[in-house]
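With one protein chain removed, the remaining protein chains of the complex are shown where they sit.
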Amino acid sequence: MAESRIVMPGEMLADRAERISYAYVDNGKTYSTVVGLYSEGKLVPLEGPYEPLPDDYIVGIVSEVKFSGYSVDVNCAYPAFLSSREIRERFEMGDAIFAKIIAINEMRDLELSDAKKLPAGALAKVSSVKIPRIIGKKNSMIDMVQSATGCQIFAGRNGYVWICGTGNASLAEEALRMIESQAHTHGLTDRVSVFLKGQKKA
Amino acid sequence: MGGPTENSPQLIVGGKRIDGRGMEDLRPIKIVARVLNDADGSAYIEWGKNKILAGVYGPSECIPRHDQSLYRAIVKCRYNMAPFSGAEEHGRSGPNRRSKELSKVMREAFENVIISENYPKTQIEIYVEILQSDGGTRCAALTAAAVALADAGIPMKDMLCAVAVCKIGGKMAVDPGKEEDNFGESDMPIAFSPRNGEIQLFQMDGLLTQDELQQGFALAKAASTKIRQMQVDAIRKVYEEPKSERFLLIK
Partner (left out) sequence: METMNEIKRDTLLALLNAGKRADNRGMLDYREISIQSAPLQNPDGSSLVSIGKSQVMAGVKFDIATPFADRPTEGVLSTSADLLPLASHLFETGPPSDEAIELARVVDRGIRSANTIDLKSFFLEEGKVLALYIDIFVLDHDGNLIDASALAAMSALLSCRMPKIEAGKIVRGEFSGKLPVGEKVVTCTFGKSGSKIFLDPALDEEKGMDCRLTLATTSKHICAGQKGGWGSLSEKDLMELSDISMRKGSELRSLLSD
């Protein structure tokens, strides 16, 4: 199994032109554009803004109530809109919602649908590239944090994580920060498990 | 740069510079990435006695709207000195002509390498704050800002670094300190794209022959390789020694 290595912006990945996400070709050679993990022709950024894709499930905060729908803050430079026609519920400003991106137009406006209001809770903002690690394979990581803290956690692909329920929200956030800063390392699941067990006894 | 006067100190004594450095030696440099909590990316640099903080936001909604471009992100850059940053009198808060010029040339250097077409209608903001100045702040500031941009995950063609060369005692030397900056015969800050050696920022004053220009350039290019390595080490440290907390530690 090939080892992955940390690469820098401007670092050469291949001596020939290759199509690699987050990389560019110049003079027949391929270079990275970001700080990332590179291995076997695949480059994964270690940091970066949320890049929305259709079918992403996100956590958003309703920022404006309009006649035809809602403007939603989704931690993105581009506006997200939820049309009233797409949902049966009514939302208010400040409501947290879990929704799906159904379309992105040429102006980069995001269209949301499938939205449900989330119960009272708190918002944690996490680097969006780390969300897959926070969720874990088949939800393994997020399930572990939920059961250890007694909280319900909704992790949006956009980096917004909603923590609710009557559990220890503060501990849940600490666990998220730990996963966020070590997302690129091996053995993280075990370390998080040890951390959570230790905190429970305290 | 003021240039030598009658009362100028001797800048070369016994073949060495006043702080004992050789002509090709950089002052001590230390770079730490990811030191601020709110900014999307940040870096702190100590270069000689310079202490400089860089913070980056973006891409985010371009405000005001009328500044936005439909084709790319707008890059904004502000170089600012703290009133207590100089060794002499207490300075004023806020921009002056010099800091506005530096903000502009820095912005242009980064506009060249940031892949702004990826984020139309947005803005990317770069802020550098000079907490303590000791000659060569613009090069140190640019070097730190490049690390902050990488820390934020803003896609770039390359991570820039900058270094200045000077002419003292008739010879070209790298990285002028404060006195060399003030009393040297020429000052030339250059920012490089280390990948291909291309020049992204270039300023110069004083008097140089074409030979001296070439020598100075070679010195700067060689120094830039060392500086680039320090930037890379600072970024690697974020991932090799991960911390859950971000803070600035100066002592």
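Note that the chains take the letters A and B in the order they are written out, and that residue 1 is the start of every chain.
In the analysis below, contacts are C-beta pairs under 8 Å (C-beta built on N, C-alpha and C of every residue); 3 or more make two chains touch, one makes a residue touch a chain.
Remember, predicted model here, so these are calculated numbers, not experimental data.
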| item | value |
| --- | --- |
| Displayed chains contacted by the hidden chain, counting the whole assembly | A, B |
| Touch with the omitted chain, as defined above, among B:Ala39, B:Leu149 or B:Met188 | B:Ala39 |
| Option touching the unshown chain, where B:Arg17, B:Lys51, B:Lys121 or B:Arg138 are the choices | B:Lys51 |
| Interface residues of subunit A (partner: the chain not displayed) | 63, 92-95, 120, 122, 168-170 |
| Contact set of subunit B toward the excluded chain (per top definition) | 36-39, 42, 49, 51, 53-57, 60, 78, 80, 82-90, 93-94, 125, 127, 129, 131-134, 245-251 |
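As a convention for this text, only the chains that are shown with their structure count from here on.
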| item | value |
| --- | --- |
| Inter-chain centre distance, subunit A versus subunit B - centres from mean C-alpha coordinates, in Å | 33 |
| Footprint of subunit B on subunit A - complex, ascending | 6, 8-12, 22, 24, 26, 31, 33-35, 45-49, 77-79, 107-108, 127, 129, 174, 177-178, 180-182, 184-185 |
| Subunit B residues touching subunit A - in the complex, by the definition given at the top | 40-41, 58-61, 115, 119-122, 150-159, 193-196, 232, 235-236, 239, 242-244 |
